[in-house]
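Here the complex is missing one protein chain, while the rest keep their positions.
The block that comes next holds chain A.
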Amino acid sequence: MERSILDSIGTEIVGVMSPVSICMLLVVVLVSGLSPPSSSIDSSSSSPATAATLVYLESPSDPPAEKLVGALLNAAVFVALVTAVTFLLVLLYYYNFTGFLKAYMRFSAFFVLASMGGSILISFLRRFSLPLDAPSALLLIFNFSVIGFLSVFSNAVPILVRQSYMVALAIIVAAWFTKLPEWTTWILLVALAIYDLAAVLCPRGPLRILLNLASSRDEELPALIYESRPTISNHSEPSVELQPQAPTRSNPNPNPNPNPNPNSDPRQTLSSRQSFSSSTEADESIIEIQNHAETYPLVSSERGRDQPESSWSDLSSSLGFSEQDNELESTRGIRLGLGDFIFYSVLVGRAAMYDLMTVYACFIAILSGLGFTLILLSIYRHALPALPISITLGVVFYFLTRLVLEPFVVGASMSLVMF
C-alpha cells in the first residue's frame, strides 16, 4: 500500500526525542515527588560535597555576588576535571586499552545503578513509607544492577533493554545532580554547554579526537551512548553493520605496540586525583560516569565517513525503504551521548523545583533545541555537540518564564481573563 510521505519523515528525530522526553519526565516526577517531604532546609544542608561543589558550597543566605563567584569557580573546576578525564580517556583509547575502558564503564554503570539507584529507592520507600525488608531490597537492587552491568556493551541483550538501562542511568545521575545548589547548577550547565561546543568542534578538541579515532578504527566507542536503533526492525540490520567491518578490521591498528608506561601513568593520575579530591567514593563515580557519558556528543551514523559502510547502508536502505530515507534516516540510527540526557534532565529537574510552568517551558525549549541540532546534523553530517543549543534555549526560557511569563499568565488567569 502506498504510504504518505508523512509516515516516513522524522522517524529518527522522534526516536531520539521520545527517550529524552521520557527521561526528563521521570526526573521531574522524581524531583517533585521526592523533594517535598524532606524540607528544603534539610535538603540544602545535606547537599552533597560532589566534585561540582569542590570550591564553594552555596548557602541560601550568601549575597548574590559571592554565590556568583563561587558558582563560577565550581563550574570552572568541574569543567577542568571533565576535560582532564576526557583527555585521559582519549589517551587510554589511543593506546588501545579498550578492554579496560569497557570494564571500567561496566563497573561504573553497576556502581551507579547499585549505589545511587539504591539511595533513590530508599528515599522513595521512605517518602511513601512502604514496608520492604532489607534483604529483598538488596536483592532487588542487585538484580537490577547486574542486568544493567550486562547490558552496557553486550550485543546479546535486546536493544530495548539496553536503551531502557541507558535512560535509567541518565535518570539516576540526573536526579543526583539536581541536589546541587541552584546557582552552581545554572553556571555549570552553561559551562558544560560551552565545553561541549569546544570539545567537539575545535580541531584539537578531545571529543573530536576520540570520534575521529573511533571512526578511523571503525569500532564502537567504549562509552555510554544511547542508540536510537529502530527497536522493531528486522534482524538483518546488525549483520549489515558487521559486514563492512570485517575487511577494515584486518588492517592493523595505528599503534599496535603500546608500551606499558602509559598504562601506569593514567592510573597514577586517576588514583592521585582520587586521593586528592575530598569527595566520597560515590561522588567520584558521578564525575566518572558523567565524564564518560558526557564525552560522547551527538554522533551521526558512520555513513559519511567511510566508504564501505556507506555503500552498505545505501544498499540496505534501498532494499528496505526507498532512497529518500538517506536524507533524514540512517541505518545505524542517531546516537546521543548519555551526558546530554543527563544535563537536559538536570535542567528540567532544576526547573521543577521552581514551578511547573518553568518545567513546561524548558521542556519545549530543550526539545526544540534538540530537534534543531538534529536538523543541523542531517545537513552537516558529522558529529555535533547536542548540549549547546538546547541548554542555551532551556536556560533562556527558564529565566524568561520565571521573570516575564509567569506574572503575566498568573495575573491574567487569576482574573479569569484569557485569550
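The working rule: contacts are C-beta pairs under 8 Å (C-beta built on N, C-alpha and C of every residue); 3 or more make two chains touch, one makes a residue touch a chain; residues count from 1.
Just so we're on the same page, contacts and distances are computed from a predicted model.
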Study note, to complete from the structure: In UniProt, the chain not displayed here, chosen among "COMM domain-containing protein 3", "Gamma-secretase subunit APH1-like", "Calcium-binding protein 39" or "Large ribosomal subunit protein uL5m", goes by "Gamma-secretase subunit APH1-like"
Review point. Which residue from A:163, A:215 or A:401 sits in contact with the chain not drawn here?
Key: A:401
Point to revise | Missing-chain contacts mapped onto chain A | key: 1-7, 9-11, 13-15, 17, 322-324, 327, 355-357, 360-361, 364-365, 367-368, 371, 397, 400-401, 404-405, 407-419
